Each structure stands twice: as C-alpha cells, then as structure tokens.
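One chain of protein is taken out of this complex; the other chains stay put.
Right after this comes subunit A.
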Amino acid sequence: MKKIAATLALMVLLVSPAWAHKVCMLSSFEGDSITGEAYFSTGDPIVGSPVTVESNGEEIGQGKTDENGAFSITIPKGVLSAKVTINAGMGHVAHEEIAREGAPEPSTATEPQAQTTAETSVPAVSLEDVKKAVASEISPVKKMVMDMERAQSKPDMPKILGGIGYIIGIVGAFMWGRSKRV
C-alpha cells in the first residue's frame, strides 16, 4: 500500500505546469471581420493553422493563425452568425459558433441625420473615431476575458485528483463485486 501511495504521489508531482492539449479558440465579430485567438489548453498559441469561417453551411472566408495564434478574417457584409473552425492538424479541431449581437454591423447609411443637431456645439466626431476609442477602451477587458478562458481550459489539480479518485472508486467497486460474500 505504501508503494501505491508513493506511486500516486509521484504521478501527481510529475504533473508540473505541463498539460496535455486540447484546442481552444475565442473569436468574435469586429467590424466587417472576425478576429480571434487559438491556443492549446497548455496556453501555447497555435501557429500557422488554417481557420475557416462558415455561415449557413457555406464557406465565407478563411485565413491562418499568426505566430501569436491570432487571426483576422474579412467576411462579407450582412453576415449575422458564423461557425469558426480551426484545424491544428493531427485530428485536433475546434469549432465555435458566434453571432453578431454585441457588435452591430458597421453601418454608414443612417448616421448623418442624428449628427445634424450635435454638429452646432461639438466638433464632428466620426463613427470611426468612436469605434477606435471604444475598441481601445475595451481591449484590456477583452484580454482579461481571454486570460480567464485560458486559465479555465487548463486541467487543474482538483480535477486531476478527482479523476484519480474516480479510478480508485471504480477499482473498489470492482473488487467488492468480485470478492466472495461472507
């Protein structure tokens, strides 16, 4: 029994911050493109892997991840939902379904009317400037969300210990089942 405990302890110790891989991806609409990041559950970026964007079963764009695992794919106007797929090779694939909710489509047709009243007092602020300002304000928040997602995608100690616990439980159940009833 001592040996078993030692073996288990050793196995747990061996699992330093090195984890196995699962493909993770975060993507969102940004203007008329879809941007995102792809990484393994180790936190390592997925470099140079093909990313495709589908909408209603049709491919509407494709691209590749750069050296930081980031990608940006231009899509046609009027697309409201899309399925983003990354193929990291060797059977490692992840999909994500995204919809344009928080990020309204860039529209240029309806802006002039609203601006006429404001023009008198405030110097004209173009829609582009607003977008840029908002984007730069949001970017730290976005990064935080991504970091949180990243941290969550790593297998953590409770789960590992839980898994080992399950296995011990299964062994116990088996041995109980096979043991001779008194």
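Operating definition for what follows: contacts are C-beta pairs under 8 Å (C-beta built on N, C-alpha and C of every residue); 3 or more make two chains touch, one makes a residue touch a chain; residues count from 1.
In the analysis below, contacts and distances are computed from a predicted model.
Chemist: What protein name does the UniProt record of the undisplayed chain give, "Probable sugar-binding periplasmic protein", "4-hydroxybenzoyl-CoA reductase subunit alpha", "Cobalt transporter CbiM" or "Ascorbate-specific PTS system EIIA component"?
Modeler: Of "Probable sugar-binding periplasmic protein", "4-hydroxybenzoyl-CoA reductase subunit alpha", "Cobalt transporter CbiM" or "Ascorbate-specific PTS system EIIA component", the absent chain's UniProt record names it "Cobalt transporter CbiM".
Chemist: Among A:Ser28, A:Ser41, A:Ser55 or A:Ser72, which residue is in contact with the omitted chain in the full complex?
Modeler: Touches the omitted chain: A:Ser41.
Chemist: Quick one: say which of A:Ala99, A:Val145 or A:Ile167 touches the chain that got left out.
Modeler: A:Ile167
Chemist: Which positions on subunit A touch the chain that was left off?
Modeler: Given the touch definition above, subunit A has residues 3-4, 7-8, 11-12, 14-15, 18-23, 40-42, 44, 46-48, 89-95, 155, 159-160, 162-164, 166-168, 170-171, 174-175, 178-179 touching the missing chain.
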